[in-house]
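Read the structure below first, then the notes.
One chain of protein is taken out of this complex; the other chains stay put.
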């Protein structure tokens, strides 16, 4: 549509609503974060930038407790009654079975009843209803809206709508962003971090309540510490277009002494983008960009120096014709993991992947699935637990969970 | 299909089923109402004509109690366990996100598990199953069917099917009509009435348990009484095609001393239809038909004499070519509310709208949303509470709710 045609007619209310939020949307994230809180607690979950290291530790601790409680009937009963009076709406106008089911399961663990809207092209919109009228109407019936949309910033706009409603004394509910366009997907980065947190506890509760694994590892790697700080993280594949890479790298930059190694072709589409490089270096993160796992940093091949490895899929569905031409000249086989490469990883290195993996490209062939370092399936299940923890936090019941855990788990 | 072609082949069982109910369907509503009851209690909810003033008062009272109980954990627990052994089916072959979600939420408040059928073109119908076989099969699995269909009278036919099954000693479940074609949508009129009941209590429980607002209003309007009787109700916009207008006007005609003012263009499509005018006047309702809020009745402009205002959308999707031609000569801007008009309404006048409103026509511009008289968003939420009350009544647990409310709310 040319700008002339815009001038010819009056703007619709939908367009006016968007303009109304535009100036707030354009502010830097750090200015917006306080508005997503409520008495310094998480209220709306819109950006991964909302999660401080403290918040991430609290959420992981709550997730661990939910997980432990759900192994016992008494704990399950406690959990499924905890929020049984709450009703969530999953407004998923951009389909995503994986994220959808993970949120459904997370809700159900805490007893939250779920409802879904997948196709918004209802009669209401053809009858001239604005998007914000629809969302406000939905908020009449539910206590929480979890939304996934192709429209970048729709979740953020809805958060502002809810804040405005609250200020004018009206009903208002929390908004959780479950993915908005190519933009933000904050709960994906939560589950990536939680998987790393679990791995770097060096305590697998499936094996023993007090693991001695860490002590053993320290003999091989005397500098090893628990936790996410002071570690080397490798990101391999489609770095340029990886929304999950960007978010996770951003969160890792909050931890001390972190080194990030990006293993990607020297290609404008696939390599690290300037804006992310600048953001990370400005925060004091040490960055390396290499083209292969075999490249050496201070004499050591990358594959042998990593503490964690985050694999990604080449997002070929976003290729443009120039990409097709460029990629055919690249040796993309370097960005596929092989059993030989895995054998050279340190013994404790968690291998993550945001999934789905691509069977045709084969960035992680299935032979690797049985390796104890393959964390990508546990990662999906971790997403369920950390989302349950997030919901508990949004509804303010995390302390109830802690109390029950402390009181009951000793007697079970 | 010509009648000849009908003669050429034997009627299908689906057609025979319909004929079988046709003679019952064609009776006047008052003859049918007793069949929708069970021991003088509501059983199937098919027509808005089923709701007597007493029933409306009982339902509002139950809705108020459910609403109050749902503010406390003990009350929520009571409610979500009340009907947790019941399973409802929402058979929504005509999509309606709004009504669907409202019923879902209403069920969930009382712990009823919901299931949905949205697309009935399953393999069963292509395999030659009759509609009644399908409905009877569905009734095997559920305790209640809430149905919305484009087929006028499908819900009514299903109610007869269930009654016939019951008489022959078979399993039978209640049917709730959630909108059948252009015909009936009884729970919409319930929520309109409930919104008026709440407004005309002149007691906002959000502010204080015993409000003094009514006393203050009486000083300005000495004739003001509580309740729906003896009030002036304005209906503005598309009166002719408004299913909700017809139902609400019908229910209001049961109250004493009611005056209805219809503000609509003098156009055969949009103005009050003869049948509704006759029905209302035959019941002793005082009626005025005007073309503008500025028209005067006994010297007073309509906008200043109303006790309640029901706005509607021009249903342009039902326009035929003649309508298009006629409407272009009308001044439809008269049927849009403005801040200036709202300022002239009495201070207590609830503004209702069945929603969605039309952003392109603009019958209620968003500037009005912040006015305390704007009830249209609360109206949607009221729909959830009154539907919960209706479900409680159909399952016969309204007295349990009253008992719990009386016993517990004094101690909370």
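Order as written gives the chain letters A and B; numbering starts at 1 within each chain.
To be clear about the criterion, contacts are C-beta pairs under 8 Å (C-beta built on N, C-alpha and C of every residue); 3 or more make two chains touch, one makes a residue touch a chain.
This one's a predicted model, so the numbers in the text were calculated from it and none came from an experiment.
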Worksheet item: Out of B:67, B:98, B:136 or B:241, which is the one that touches the chain we can't see?
Response: B:136
Practice prompt. Could you tell me which of A:104, A:270 or A:285 touches the chain that is not displayed?
Written response: A:104
Worksheet entry | Hidden partner chain, touching residue among B:55, B:113 or B:203 | B:113
Fill in: Omitted-chain contact residue, chosen from B:24, B:87 or B:373
B:87
Response to the item:
It is residues of chain B that touch the chain not shown, namely 12-14, 81, 84-85, 87, 89, 113, 115, 117, 120, 122-130, 133-134, 136-138, 140-142, 168, 170-171
Item to complete: Go through chain A and note every residue touching the omitted chain.
Response: 70, 73, 76-77, 79-80, 95-98, 101-102, 104-105, 108, 313, 317, 355-362, 366, 370, 377, 380-381, 384
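Please note the rule applied: only the chains that are shown with their structure count from here on.
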Item to complete: Take the average of all CA coordinates in chain A, do the same for chain B, and state the distance between these two points in whole angstrom.
Response: 43
